[in-house]
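For subunit A:
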Amino acid sequence: MQKHAARIAWAGVCISAGVVILHMAGSVPLWAYAAVLVLMFPVIIIGICLWWMAKGGKEDIPFIGY
Partner candidate 1 sequence: MIAELVLATVFGLLLLGIHRKVIARIQRRPGPPVWQEILHMLKFSFKSTWVPATASATLFIGVVLVAIGIWTAAFFVVFTGGSLLVVFAIYMLHKIVEHGFGLSSGSPYGKFGGVRSVISAASEIPLFVSVAAIAIFTRSFTLSDIVLYQQVHGPLLFIAFPAAIAMYLVILSKMPSGPFSIVESKELVSGYKTEHFGVWRAGLEVCNGLKTTVLFSTFILVFIGQVPILWMVVGMVLLVISLSFACALTPMLSPFDSVTVQTIVTGLMLCYGTFLYVGGVA
Partner candidate 2 sequence: MIIRRISHYLCNYENIVPLFAGACAFIVLIGILLLPIQYHNDQLYPKTIDRNSTLDPYDRGGPPFAQATIRAQYPENSPSAGLVTSYLTPFSQFLADTTPHLGTTIVAHPGGILDEILYNTRGLDTVVEPTILFIAFAIASYLYRKGS
């Protein structure tokens, strides 16, 4: 699970970095650059968080009161 998340996060980082470089080189217009970042930013954040999170327990029913 965590290895998987790390891979997703790295893929997101690589794609965003690629688009940033391409945008600086002038071959990607601003709107496409923004669109890619809008898609990738959530993925990167959740990916990184899932990667460094603590070991998970077993899933259970939701909180239903004290």
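The candidates came about this way: all candidates are chains of the complex that A comes from, given by their letters.
The criterion applied here is as follows: a contact is a pair of C-beta atoms (placed from the backbone, for glycine too) under 8 Å apart; a residue touches a chain by one contact, two chains touch by 3 or more; residues count from 1.
The model shown is predicted, which means the values in this text are computed figures rather than measured ones.
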Touching candidate for subunit A, same complex, options 1 or 2: 1
Footprint of candidate 1 on subunit A - complex, ascending: 16, 20, 30, 33-34, 37-39, 41-43, 45-46, 48-50, 52-65
